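Left out: one protein chain. Kept in place: all the others.
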Amino acid sequence: MDQKVYDTGMKIRRQVAGDAYVDKAMANLTDFNRDFQRIVTQYCWGEAWGDDTLKRRERSILNLGMIACLGRMEEFQTHVRGALNNGLTPNEIRAVLTQIAVYCGIPAGVDCFRHARPIIEEYEKAKK
Amino acid sequence: MDQKVYDTGMKIRRQVAGDAYVDKAMANLTDFNRDFQRIVTQYCWGEAWGDDTLKRRERSILNLGMIACLGRMEEFQTHVRGALNNGLTPNEIRAVLTQIAVYCGIPAGVDCFRHARPIIEEYEKAKK
Amino acid sequence: MDQKVYDTGMKIRRQVAGDAYVDKAMANLTDFNRDFQRIVTQYCWGEAWGDDTLKRRERSILNLGMIACLGRMEEFQTHVRGALNNGLTPNEIRAVLTQIAVYCGIPAGVDCFRHARPIIEEYEKAKK
Amino acid sequence: MDQKVYDTGMKIRRQVAGDAYVDKAMANLTDFNRDFQRIVTQYCWGEAWGDDTLKRRERSILNLGMIACLGRMEEFQTHVRGALNNGLTPNEIRAVLTQIAVYCGIPAGVDCFRHARPIIEEYEKAKK
Amino acid sequence: MDQKVYDTGMKIRRQVAGDAYVDKAMANLTDFNRDFQRIVTQYCWGEAWGDDTLKRRERSILNLGMIACLGRMEEFQTHVRGALNNGLTPNEIRAVLTQIAVYCGIPAGVDCFRHARPIIEEYEKAKK
Partner (left out) sequence: MDQKVYDTGMKIRRQVAGDAYVDKAMANLTDFNRDFQRIVTQYCWGEAWGDDTLKRRERSILNLGMIACLGRMEEFQTHVRGALNNGLTPNEIRAVLTQIAVYCGIPAGVDCFRHARPIIEEYEKAKK
């Protein structure tokens, strides 16, 4: 295991997905998922996100498009939250979702607006 | 037909995909594809790209992720060219493709690097 | 905005998806989804469905296949209802779903039968 | 093997895909693909297409949507030919492809028009 | 209908998916799904699984990968249960899921671990 990449990954994962999300993932470690969680942190957050060639808000935009297209809507919601944490406004997320609808098709767009809405509302409520 | 949205779309389409690409598309209009080309310009380039909430380089990043995930690799190459036209450097495109590999899987990543490479080389040659 | 295409789209959307569905969508408009709902009505229902080259029942059959394949199962249920509204019988929908299973694979087929069933039962109950 | 379903399937396969296509498939049988070709004929053409609940042109429309969405573009071209054999006009196929673009996304639509075009042209040439 | 292939299929289906699952499917037969259930048993379980060229545990591994990739997660859970019935240990299933994450992307991997976990826990509880 590459400890340095892992540590970078863990730090970024907490900043983007939020401490609550990561604490829950860590509290739920079992023999079944422990190694996979290590891989997620090291490769996904350490290798990909840890390369600062792109801005975090750019990585969030990229992720929203890919995860919408893949149809993994629980992960999509996590990354709507991440996009807000990375500074995208609800109006910018709206523009991302419209582009998703045009490129991935209207049913994907409808599904994205449906899943993003409660996350946006939760965020706007918390801001007040 | 909404002429204003169409005209905005045509202008942006030429800036991003390049005049050569669009001239070829326009020269190949037939009864079979004329209305579809109108819809692409109006809907995709006018409605989605015409909304300047996002920066063009952000829309390029989003498109690379979605089109890679959809596996439409000829369109992917067009949008690698578009990304260069929108100011992304080859190194930034590399970082986008690595993130695609992690989120859409290694075979998608391999396919993206394979298809992006000749476009990047053509661009670097032209720059000299 | 092309008002005429929008109006055609809204009329067809109400006929196919049903007033209840559309009224609910309209009642839930916010700054976040308003423009997207306009695009859905204008492009999807106005441009695509508004072209009467194909019969409505043919467009329903096409949609069931595509939306099943895309795996957007809530939208799929809306279009099973739409197919019934467009005159397909439960037995014709069964034949569509069997063809989906053969071309998109057995797991897609199982998922389609599972999601179509309550819509079909609701329809048959209402008919009595 | 269910000989009756197989025979029905073979007959329909020849009518839809054309004798040239099927003769070529049969001439290329090896130990590697023989059983698979039997399954295609029996299951796909016998079971699905052999049920006359739907019209052949309806099954063609359904197939174009699914196979476009699956991104299997060589098969897509075979089924554009099949759609013409089943009586769809080029203008009807155009309408199908526009609906595909709206529901499966613009890149899928572009790819479909690109792959359908030579088949349509070949057909219109042969008609003269 | 090919009774012999059907009977082989039904026997294997019961061994892999379990009597509880199949009894429920059979108890829920209606005019809407009866023929489809026959096709599932005959083609999927009779034709594919009935060919003993591959070991059952190999077919389970193959299915986990395909069904994960297709994103049909209820079916995926059925086949996690099937994999346990075919002798895969939780640790072997873990290794399959990690490979899925690498090849189909991290969001697919996260979704698989999430859906597999309750099935694995149910199995380990029952074993005690």
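Letters A, B, C, D and E mark the chains in the order given here, with residues in each chain numbered from 1 onward.
Assume contacts are C-beta pairs under 8 Å (C-beta built on N, C-alpha and C of every residue); 3 or more make two chains touch, one makes a residue touch a chain.
As the structure is a computational prediction, the values presented were derived from the model and not from experiment.
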Omitted chain - touching chains that are shown: A, B, C, D, E
Sole contact to the chain not displayed, among E:12, E:80 or E:104: E:104
Footprint left on subunit A by the chain that the document does not show: 1-2, 5, 39, 43, 47
Residue ranges of subunit C at the interface with the undisplayed chain: 102-108
Positions on subunit E where the hidden chain makes contact: 43-44, 47-49, 51, 53-54, 57-59, 61-70, 91-92, 94-96, 98-100, 102-104
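Please note the rule applied: only the chains that are shown with their structure count from here on.
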Core chain by centroid distance, with centroids computed from Cα atoms only: C
Centroid comparison with subunit E (C-alpha atoms), farthest chain: B
Geometric centre distance via CA averages, subunit E-subunit A, whole Å: 30
Subunit B residues counted as touching two or more neighbouring chains: 39, 43-44, 47, 66-67, 70, 102-104
Pairwise touch network: line, ring, star, complete, or other: complete
